[in-house]
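With one protein chain removed, the remaining protein chains of the complex are shown where they sit.
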Amino acid sequence: MLTCDNYHLPTNLPEALAIWSNAKTGSRLVSGATDILPWAREGRAGDVHLPELIDVTRIAELNGYSFENGRVRLGANTVYQDFLTDQTLMRSLPCMPFCAIWFADDQIREQASVTGNLVNASPVADGTPAVVALNGEIELTRLHDGSVVSRQVPVVDFIEGPGKTQIAGDEIATAVILDTANGYGGSFQKVGQRRSLVISVACSAALVKADRDGRVFEDVRLALGGVGPRPIRMSEAESVLRGERISHALIERAAQTAADTVGSRSRKEYRREVVVNFVRAALEDALANQPEVQVDFADAKEKTHA
Amino acid sequence: MARMKRGRGMAASWYGIARTATIDRAGAWAELDDGGTGKVVTGVTEIGEGILTVLAQVAADEMGIKPQDVTIGDNDTARSPEAAHAGATRQTYMIGNSVALASREARNVLFEQIADHWDVEIEQLRAFDGEIWAEETNLRMSMEDAVATCKARGVVPVGSASFTAHGTGLDPVDGSGSPWQAYVFGTQVAEVEVDTWTGEVQVLGIWAAHDVGRAINPRGVEGQIEGGVVQGLGQALMEEYITDKGHAITHGFAKYILPTSLDIPQINCVIVEDPDPKSPLKAKGIGEPALVPTAPAIMNAIYDAIGVRMKTLPATPEKILKALRDHVPGREQIAQSARQERAGAARH
Partner (left out) sequence: MPKLQIDAEVNGRKISREADPHARLLDFLRDELNLTGTKEGCGAGECGTCSVFVDGKLVKSCLMPVAKVSGSRIETIEGLAKPGDLTPVQRAFHKTGASQCGYCIPGMVMAATSALRENPQADIEEIKERLGGNICRCTGYTKIFEAVEIAKAVIAGDMPETALEEDSVEDSYIGANVRRIDAPSKVSGRLKYAADMKMPDMLQMQVLRSPHAHARIVSIDTSAAEAMDGVACVITADDVPGKDGFGVFVHDQPIMARGKVRHVGEAVAAVAAEDLVTARRALAMIRVEYEELPGLYDPADALKPGAPVIHDYAPDNLVKHIPVRKGDTQKGFAEADLILEDDFGTQQVEHAYLEPEAGIAYVDPDDVVVVISPSQNITHHRHMLAEIIAKPINKVRFIMSPVGGGFGGKEDMIYQGMLALCAMKTHRPVQLNFTREESLIASAKRHPSRVHYKMGLKWSGQITAIEFDMLSDGGAYGMSSEGVMRKAAILSCGPYEVENLSVDTRGVYTNNTPSGAFRTFGGMQAQFATESMMDMAAEALDMDPFEIRRINMMKIGSSTHTQQTLETASLDRVLEAAEIASRWEKGAPRVRGAERGDLNGPDTRKPCTLGARIKNAAKDDAKTTERVA
């Protein structure tokens, strides 16, 4: 069980940063708390006593989202359920609803924040590949000589390994900044042992934009999760596809490159096989999910039975 | 190759009712109470199977009252007669029959008094749903009045009963013996879809035909079948308690994977009623037998879909893909040659 001496609920960022920088060693930041409470149980960390818990969910500056220069800044209090209820976010970030529907369940999505998910840096976090596909950056904020300063780090670099990130001891993750991808088709693939409330063995996110005739890949974004200690952006496969005539054969060829990305030692054979299939499925689903575009596969006829 | 493959399989099963290879027994007390209500006392309580409702139905039917007018005193070794354990598919069979007999006795006590009061033969009396009447007469009154009449004559209508199931032990050398007096049989068909890209199996349909003896509460029987099927499905596809040198790896529900609402096939129940000749209720049971054929039916369906036979449970996505990868169609050749031999044998 988790116990603590103090539980703070700061309401503005300077207050939160001050409490955080003065907190006793071993104190923790809390967002949704959906990870820290299960962590402090038998079989994992066991009984844990922490001096202070600083809850960021009432910090006003962390609420909401804003658009700027083709990017959206999601305040750190953005939770997964927002991607299933907020029409603007659903349209702008087309892979996020599919990622969210696979993430935990309705209840946990109401509490769990995207930012918290990234900071915990689990290799099997569902949010990571989707954010990486959207060229996500994380905003880290701290107090410097009494003033609030922020920096932005690409998520693909930010996560260094299981539970390891580039966040500094006095920083709070205050936002995630993503490309908007209106008009793209998005998809998310995940496999575990069931379909709800399940930790993935592997997952992948895709964003695809075809030309107006549905014949050419104008843009492709692909990322994998669960296959190694760090998130993986499949740049090579993306460049194989970008600008090319859309066909199943090409998708299959691009997908083959996924196998070599698998670094996990456990279940390696399975993961190698699954990610190849995932990339295929992710691309085909993303193409199908594109609004207002009818995709025209070059090799459609041979494949209709598939 | 198509990504999604479907198939069907079936499996049959059998099961014994109540405790195994021993004499089983259960006691109960009953009383027809003021207001024409009923009181039943038994040593067990609900574990979810619906026994309290079954007992209320049984007592009501025997006493001629409504189930909602039955009060059940249960679950206490210091306040109720021995009913022994809540398991072994014995609740309806053991406690149900015991309550039926005790309730019948209480009703007979009442009937004797009312027959005398009305000056009719006891065989003419009938009671149902809170009313008592004498056949071939206009005599009729509420059970409330009947109980009051009985008590005014100085008699409290009570009954008690013990029900016995006669199983015998097994011979230590050849195992011979008669472990149960009642057996049930079941058959299930499963329809699956296998995702050959991920190894995931979705069970889309189950047809479950089970003999339960007389069904006291058909909806309750369905509930037991549906629950059993889903536990069988969990064992077939996802559940596994794993230890490493005795230490649990699956230490919580994040690791020990149970079926959720998204894993549930459409379950089509067929209740077959083959009455038990050895007990007053003629019911048998369904709690445990419902899950026996599910896992083999699913494995047989997976074979039908993709041609690999899963011989160790659970058939996880990882195992399915591995089996597909390692699949050599050797078995099919054996089958083929056996078929040819058989055809040859048939010709001669």
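In order of appearance the chains are A and B, and numbering begins at 1 in each one.
Keep this in mind: a residue touches a chain if its C-beta (ideal position, glycine included) is under 8 Å from a C-beta of that chain, and two chains touch if they have at least 3 such contacts.
In this text the structure is predicted, and so the values were computed from the model without any measurement.
Contacts of the undisplayed chain with the visible chains, over the whole complex, involve A, B. Only one of the listed residues, B:G220, B:G285 or B:P317, touches the absent chain: B:G220. Interface note: of B:V158, B:A254 or B:L324, the residue touching the hidden chain in the full complex is B:A254.
If you put the hidden chain back, the residue from B:A30, B:M143, B:A165 or B:V189 that touches it is B:V189.
Interface with the hidden chain, as seen from chain A, comprises residues 1-7, 9, 30, 32-34, 37-38, 41-43, 47, 53, 55, 57, 81, 84, 87, 90, 97-98, 101-102, 104-108, 110-111, 195-197.
Assume only the chains that are shown with their structure count from here on.
Averaging C-alpha coordinates per chain places the centre of chain A 47 Å away from that of chain B. Every residue of chain A that touches chain B in the complex is listed here, in rising order: 38, 41-44, 191-199, 201, 267, 269-270, 273-274, 277-278, 280-281, 305-306. Chain B makes touch with chain A in their complex at residues 2-3, 197-200, 237-238, 248, 251-252, 254, 257-263, 316-318, 321-322, 325.
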